[in-house]
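Sharing a structure below in structure tokens format, with a few things to ask.
All protein chains but one are shown in place.
As written, the chains take the letters A and B, and residue 1 is the first residue of each chain.
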Amino acid sequence: MSLPLLPALAGRLFTVPPSASFGGAVEFIFTPQTSNVTGGKTVGGLSQVVELTLTQLEVTVLALALSLAVALPIGLYLGHRGKGEFLAIGIGNAGRAVPELALIALMATAIGVGVLNLTVALAVLGVPPILTNAYVGVRQVDRSSVDAARGMGMSELEILRKVEVPLAIPTIFSGIRGATIAIVATATIAPLAGVLTLGDFIINQNVYGDDGVVAGAMLVAFLALALEFSLAGLQRLLTSKGLKVSTA
Amino acid sequence: MPDPEVTDEVPSADASAVRYENATKRYGDSAEAAVERLNLEIPAGEVCVLVGPSGCGKTTAMRLVNRTVELTEGDVLLDGESVRDRDPARLRRETGYVIQQIGLFPHRTVAENIATVPHLLGWKKERIGARTAELLELIGLDPELGERYPAQLSGGQQQRVGVARALAADPLVMLMDEPFGAIDPINRERLQNEFLRLQAEIRKTVLFVTHDIDEAIKMGDRIAVMRKGGHVAQYATPAELLMAPADEFVEDFVGADRALKRLALMRVSDIDLWEAPLAHVGQATAEVRAKLRGAEVPYPLLVDSERRPLGWLSERDLAAETVAARPDSPLGPLLDLDDVMRDALADLLQGEAQYAAVADHRGRIAGVLSVEIISEFLASPQAKTEEHGAAERPH
Partner (left out) sequence: MTGAAALALPLAKAGEVGEGFFHERSSETLPCQATDKLFCFDWAKENIGRYGTPTVQHLELVAISVLLGFAIAFAFSLLAHRRPWLRPPLLAGTGILYTIPSIAFFFLLLPITGRGRETAIIALSAYTLQIIYRNTMIGLANVPTAVKDAARGMGLTERQILWKVELPLATPEIVAGLRIATVSTVAIATLAVFAGGGGLGTQIYGQGNINFATSIIIAGGIAILMALAFDAVLLITQRLTTPWRRGAQA
């Protein structure tokens, strides 16, 4: 543990590296400028920003859709049946331990670059949170509600659809939001796999300059927050009124 | 047997009085008070039960004593000193506190739980250890259970630990809020009996809250029946409550079976039993018939040489010359002098007998009981003066 950390931190807080500033970053976003780092290339500006943002968004959405298609049914099924707890929880734990940088880099090197490969890799990252949370969410539904539903003659699928899922929405959505965050974050380093997303601004500092780097960071942060916000709103829409209690 | 060295530091008769003086508790701006101008005096060494319907303020009233609920107006005096003058945390270390859900610390062993308040008070380790062992024995728990965690105990055991924990620092007053409410009926009865046995030994001042009138009658030396707002409808001994309810509210609350409830407070030995003419095997029936004239009980009872009842003699039996060894009618219900009157009546009715023989603890005939005797007794002035303390009453 480095004790000089705190003074060093304090020191840093008060020196501003000369070539980076928030103002410069904002300018970078809106006006194309001649890069003063790699001679003469035009960088920045809204159209480039929009293009990269859309790419990131599309890749994220595709990967998320793929993860959902795979993980949600499995998680819900296992949760409903009460089987496979070790697998369901284990996958969640394992998923968190995967270093995304290694995953993308390895994929790029061993399998190849491209949108398809990237989407699959991202989907792999998105599966664990969705699966685990779907499982846990359904398991945590009050047993008496399920018993009552069964006793009333609902089929197993109906129980899942009409009782368990609605009651598990908060937990399930928490998993979806977690997956989205992981996917968006990893999509940021997608340029390493040949897919140009906003992360390009960040990674290729020698092309875009420090202003570009900060601009990229701001844009990525904004995108992530916007997605999270939308999902939160969607969750609120889908959660039945009876469940809307605030916790923690 | 408790270690004498330790018991003299645990004075048993040093129980203290609690007095409510116009104690009032009002929440927020509500016009209605949870407890309004309560005046109540609880003598030392007695179990005072606060009983009433839900929401009547009995729990609130109890909590005013250890300031887990703060007074709005008025005062509560503990051993003559106002609770307002005491620091709440210190005050609570001198009052025992037992609640319905028990609230044992799951992360501490049974022994550590019991040692909580002594620990807070800074007792030495040896003293705490001795006291813990003493209490475990007092509540009837195996000493090795002291090292277990609450989750490893049954509900009844946990409740007993809760009581021991409250008693640990030898508090002035015990506050018990529906302590046996969460236990199943069989174990509840057992716990109630054990508590009464304990109380007979240590004689604490206890403030006991319950909504169950039967529990109140069983446990209380004195009962305060409360109405909404903490208003005391009647403050009396159980017998008084049953025989002379102050108003319709108390009457309704006590229940329509007041008379039967009274029977739970008495033993067969409290009553003057009738005598049946006794007959021995081989005795001349003429003698027996002579005794029959003018006897209280019109049937002779066959007894052995030890005067132990064997059966009842019928007309047919008396037709013979001598009393046969085998009586015509079986003995039927055989009661004991120590039996609770209510149980005795139940036996009588169940046996469909008009009369039942009562034996003493050696099995020898002591008298005869009938339904008529019971109802006569209940109506007599003598019954009204019989009064046992809760711990001595049948339970």
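Just so it is clear, a residue touches a chain if its C-beta (ideal position, glycine included) is under 8 Å from a C-beta of that chain, and two chains touch if they have at least 3 such contacts.
What you see is a predicted model, and the numbers here were worked out from it, not measured in a lab.
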| item | value |
| --- | --- |
| Chain not shown: contacting residue from A:69, A:221 or A:238 | A:221 |
| Selected residue (touches chain absent from view) among A:91, A:121 or A:213 | A:213 |
| Touching residues on subunit A - with respect to the absent chain | 1-2, 5, 8-9, 12-13, 15-17, 20-22, 38, 51-52, 54-55, 58-59, 93, 96-103, 105-106, 108-110, 113-115, 181, 184-185, 188-189, 191-192, 194-197, 199-200, 202-204, 206-207, 210, 213-214, 216-218, 220-221, 224-225, 228, 246-248 |
| Residue ranges of subunit B at the interface with the undisplayed chain | 66, 68, 88-94, 97, 99-109, 116-117, 120, 149-154, 162, 165-166, 175 |
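Simple rule for what comes next: only the chains that are shown with their structure count from here on.
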| item | value |
| --- | --- |
| Averaged-CA centre spacing for the pair subunit B and subunit A, given as whole angstrom | 66 |
